[in-house]
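With one protein chain removed, the remaining protein chains of the complex are shown where they sit.
Take a look at chain A:
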């Protein structure tokens, strides 16, 4: 398992002069994209010990989020603690991952709560970045002056990542230069902080608009493009993600600069998160599967992943074998028949033995091993 990201690696801010010819002829065919989305979900599933590995990897991508009206310093503190220790200690011990420093990628809060979050993380002794939403989240219908001031204040308070919301009015009326200028101003206001541009794809009307807005956002200097605020009726869906990932890839081919991707909203189950990882791997490749370039914005996802890791045969077998050894009465939910394997090591330690034997292996090699097996 690769080491988790301690700080956001601050990529130098990259932006390009506006070139409308990159988007003028673009048309996205929606039925074809829908078909591709269904295909990916059906064809790239992960099982057994690789599933456990992918789930833990997915944890490292999560931006643990709380964006409610009733956030106070106590629930922010709990959130930050959860960010530092996302999975239960005993589960991590069974997978032999307790000493790898597994944490989520960031914590995402409202601008007023940034101070609390920074304080809580410092108290926990953790270097996870704090991300703040800004610019009139979630609707973005406030004056430009106040939006820029929000960003500056959040950065002053200690947020190192800013999630901004674009002006959907400009997209729907086709004012691409105005959109570009606005995002450039956000970029300047952020200064050294990471800029994530939320496109609010549920409100953009068509996949073609999503592509064009992504391109403009990247040209203006975003470090990440994000699908949605999480507050719309339709949040992150696969067809929209495919279009945005294609835009990221096209931008990379044209300029050599890698922009990250963050789906947010609607990702609640561990199975979904695995599908998202497969999608990014298929469309962009393994280099994008790092917290530098891929995040998942979720709040309840973590508990589902924890449950899945618990139910995974790997850790399950270890727990039941503990019970059997100590000859305790086995509760009915622990009754499972287990096949005897020829090897001496029980299943669960095979992964950790593999990891210990090959600490140099990167993420890419993990999945290649599976194909050869």
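Here, a residue touches a chain if its C-beta (ideal position, glycine included) is under 8 Å from a C-beta of that chain, and two chains touch if they have at least 3 such contacts; residues count from 1.
By definition in this document, contacts and distances are computed from a predicted model.
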Protein name, per the UniProt record, of whichever chain is missing from view ("Myotubularin", "Tryptophan synthase", "Aldehyde dehydrogenase 16 family member A1" or "Aspartate aminotransferase"): "Aldehyde dehydrogenase 16 family member A1"
From A:16, A:36, A:93 or A:188, residue that would touch the chain that is not displayed: A:36
Contact footprint on chain A, counting only the chain that is left out: 26-36, 43-45, 206-208, 246, 253, 282, 371
